[in-house]
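Supplied in structure tokens, the structure appears directly below.
Yeah, one chain of the complex is gone here, protein chain that is, but the others are all in their spots.
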Amino acid sequence: MNLYDIIFYIFAAITVVSGVITVTSKNIIYAAFSLLFTFFGVAGMYVLLGADFISIVQIIVYVGGILILLLFGVMLTNKVTSTDIKSGSVNVLPAVIGVALFAGALISIIIRTKWTETPGEIPLSTAGTLGSVLLNEYVIIFELLAVLLLIALIGAASIARRTKEETN
Amino acid sequence: MLHVGLHHFLVVSSILFSLGLYAIVTRKNAILVLMGVELVLNAANINFVAFARYGDFGASGQLNALFVIVLAAAEAAIALAIVINLYKHFSHVNIDEADNLKE
Partner (left out) sequence: MLTEFGKIFVFILLAVFFVLIAFFLAKLIRPSRPTREKLETYECGENPEGSPWVRFNLRFYVVALIFIIFDVEVVLLFPWALSYQDYGIYGFLVGIIFLLVLGLGMAYEWRKGDLEWARPKQIPPKLKKIKEELTEAVME
């Protein structure tokens, strides 16, 4: 057990525990805030795996963007009169059994497999390497991502605007 | 077994994936279902980065994780716009009750 292992176990615990709270909490706001800790835990995993850029992107985009958007969604879809924002669950028992079986199978397969590990040297900074690979092999995907973001922007704005025109 | 290797990360990611799956199956509120989808995407991302670290694939794995994050952002934006329209039509966002395709 060196420092690396201890940090890994701390982050694994944060990720899994807050993930459990996210999927079981009745209060949507509590679920959203424990999702925040899940995202932070995953960002810690990326740091441990030597992916510093991905980890920062995780915090910028997930915590600073997607989670805020989800909280906006909560605020936009609740009645003015309801003081507590609660949500129930359906099919709990079959879902627990099915998901537990699935997770057990998956984990036992992962543990039994002899993975061939060839860990290379971790570069000091990954952002530049990512950029050169992006411009070498993934240029088409880079441009297609721009088109995807354009479609997402126009599509989501026009869907949301349709609602606005009806209410006004 | 205590020394952290590839399979530790894979186990964490599969637990996260199962939790996301559970949220997608059981939750009523559409936004909580979306949170489940985000958990699943995060699990996939951990797998990408872990294999990039312990395998010999260069930076492609990390770049794919970046693409997944971008896709997740676009998906959350579109899905929340749809959820807001759902709220407009039904005055709630419980997807088990929203079973009309057309009035």
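Order of writing sets the chain letters: A and B. Residues in each chain are counted from 1.
Keep this in mind: contacts are C-beta pairs under 8 Å (C-beta built on N, C-alpha and C of every residue); 3 or more make two chains touch, one makes a residue touch a chain.
Keep in mind the model is a prediction, meaning the values are calculated, not measured.
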Option touching the unshown chain, where A:V17, A:L69 or A:I110 are the choices
A:L69
Considering the whole complex rather than only what is displayed, give the residues of chain A touching the chain that is not shown.
2-4, 7, 10, 44, 47-48, 50, 52-53, 57, 60-61, 64-66, 68-69, 72-73, 75-85, 122, 124-125, 127-128, 130-132, 134-135, 139, 142-143, 145-147, 149-150, 152-154, 156-157, 160-161, 163-164, 167
Per the touch rule stated above, chain B touches the missing chain via residues 66, 69-70, 73-74, 76-77, 80-81, 84
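We adopt the following convention: only the chains that are shown with their structure count from here on.
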Taking each chain's centre as the mean of its CA atoms, chain A sits from chain B at a distance in Å of 6
Using the touch definition from the top, list the residues of chain A that touch chain B in their complex.
1, 4-5, 8, 12, 15-16, 19-20, 22-23, 28, 31-32, 35, 38-39, 42, 45-46, 48-51, 53-54, 57-58, 61-62, 65-66, 69-70, 72-74, 76-77, 79, 87-92, 95-96, 98-100, 102-103, 106-107, 110-111, 113, 115, 117-120, 122, 126, 129-130, 133-134, 137-138, 141, 145, 148-149, 151-153, 155-157, 159-160, 162-163, 166-167
In the complex, go through chain B and note every residue touching chain A.
2-12, 14-23, 25-32, 34-36, 38-39, 42, 45-46, 49-50, 52-56, 58-60, 62-63, 65-67, 69-78, 80-88, 91-94, 96
